[in-house]
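Note that this complex is displayed minus one protein chain, with the remaining chains in position.
For chain A:
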Amino acid sequence: MILIWMLCILLAGGILCWLAAQRQPLLARWIALITVSADLLIACWLFPVYQAFPDNSSWFINYQANWIPALGVSFHVALDGFSHILLLLTYFLGILAVLCSWKEVRERTGFYFFNLLWTLAGISGVFIAMDLFLFYFCWEIMLIPMFLLIILWGDVRRHYAAYKFFLFTQAGSLLMLLAILALYFIHGQQTGNYTFDYFALLQTALTPSTAMWTMLGFLIAFVIKLPAVPFHNWLPDAHGEAPTAGSLLLAGLLLKTGAYGIIRFVLPIFPQAAADIAPWMILIGVAGIIYGALLAFSQTDLKRLIAYTSVSHMGFVLVGVFSFSSIAMQGVVMQILTHGLSTGALFLMAGMLKERLHTRDITKMGGLWTSMPRLGGMAILLTMASAGLPALGNFIAEFFILLGTFSNNPVLSIIATLGLILSAVYSLRMMQKVFMGPLISTVPVVDLSARELIILTALSISIVVLGLFPQPVIDTVHHLSTIHPLLHE
C-alpha cells in the first residue's frame, strides 16, 4: 500500500503545483520540493523494513489490487532491493531536479513542476509495476510530461529535439506493446488464464522463435531508451535542448528505465533467447562504448558532449547485463546508480555554466577555474568519476563489469577496457576547455551559490561514498544473480 501512496503523493503534488501556481507562482516549487522530499523519506523509511525482512524472498513489499479484471489487468506493485535502490535514486535526483529549477524556470512554473512530478511518478511506477499493462502505462506516463518539458522549456532547437525524442521512444514503445500483447495471448492460450501479471507471465513457455521475436520487441524498446548504438541519436538532441532538470532526469533516470527493463523483463522472461542474442548485445555495447567516446571527444556543445559520454557509459551496462556474470551484474547496478549521479551532476554543472555564460559552446569558455574555484574543484571530481577513477563509485561499476565480462568474453572485454583510455581523453578535454587555459569569456562570473553548492556537494559525496562503501548496494541486489540460469554458474 505504501507504494501506492508514493505514486499518489507525486501525482497529487503535481496537480497541486499546477493549481497553486495560478495564485502564487513561487508556491509551486515549494510544493514540488516537499512532495519529492516526502517520497524520499518514505523510501528511506523502507530501509529498516527491508533489513527486518526475514527470509531470502526478494520481494519485501507486494501489493495487488484489481484494476480491469475483465482483461486480467491488476494494479500489482512490488518492491525488491533493486527497485528500492532505483526509487531512492529517483527521489534523490528528483529533489535535485526541483532545486536546480528553483530560479531557472520563470514561465508557467506550475505546469512545469506538474510535468516534473508526473515524470517522476511515471518513472517510479516503471520501477515498481509488476503488471505488464501497468508497466506500459507508466512507461507512457513518464514519456509525455518529459516531452512537454523539452518542448515548452527547452532551448532554441527544442521542437526538433522533442519530436525526435518522442518518435524514437514511441517507436520502441509500440514494439513493446506488441510484445506484451503477444505474451499475454500466448500465456492465455496455454493456461486459459488471461493476465498481464509479471509473475504469471514468467512461467510462459515459448517456442524458440516466438521467444526471440517477442523478446526483440521488449529489447528494442529498452535499448532505444538506454540508449545503445545505433539507436542513440535522440539522446544528444534531447539532452542538449532540454532544460537542466530535464537533462538531469533523462540522464539520471530515464536511461535507467531501459537498463531496468532488460534486467527485470528480458532476462527472466526469455532466458534462452537472451542467452542466444547475448554475443550480439555485448558487441553493440562495446561499439557504444567506443563510438560514444569518440563522438564525445569531438563535441563542442557541452551538453551534447556529456550526452555522448552517457552513450559510452551505458554501453557498459549492456556489456555487463549480457555477459551473464554475477560480478558484472552487480557492476551494472552500480553503474546505473553512479552514472545517474555523476552524469546528472555534469549536466547540472553545464546548466550552471549556461546560466552564467549564456552558451553551451566550450570553445567560448576557458580559464573558469580562476573565477569559479569551487565549481572547478567539483568539476575535477566529476570528470574523474566519469573517467572511472578508483575511490569513486563509477570505478567500482566499470571494474566489476569488465572483470565479470572478462572471464566469459575476454576479447570484447579488452576492447571495452580501452574505453577507459578514451574516457580519460574526452574527460580531460572537457575539463581543459572549460576550466583551464586563459580566461576567454568577458562576462564576469560568480562562483557557486549556496543552493548550487549544496546540490553538487550532495552528488559528490554520494559518488565518493559509493566508491568507498559499495557493499550495502551489492548486498541489496545480491538476489539478481538468480534471475537468469546462466548467472548461477
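The rule is short, and it goes like this: a residue touches a chain if its C-beta (ideal position, glycine included) is under 8 Å from a C-beta of that chain, and two chains touch if they have at least 3 such contacts; residues count from 1.
Everything below uses one rule, namely that contacts and distances are computed from a predicted model.
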Chain not displayed: protein name in its UniProt record ("Branched-chain amino acid ABC transporter permease", "ATP-binding cassette, subfamily B", "NADH-quinone oxidoreductase subunit L" or "Acetyl-coenzyme A carboxylase carboxyl transferase subunit alpha"): "NADH-quinone oxidoreductase subunit L"
Of A:L418, A:V443 or A:V465, the one touching the omitted chain in the full complex: A:L418
Residue of A:L19, A:A275 or A:L389 touching the missing chain in the full complex: A:L389
Residues of chain A (touch criterion as defined above) contacting the omitted chain: 164, 229-230, 232-233, 236, 294-295, 297-299, 325-327, 330, 367, 369-370, 373, 377, 380, 384, 389-391, 395-396, 399-400, 402-404, 406-407, 410, 413-414, 417-418, 420-421, 424-425, 428-429, 432, 435-439, 468-471, 474, 481
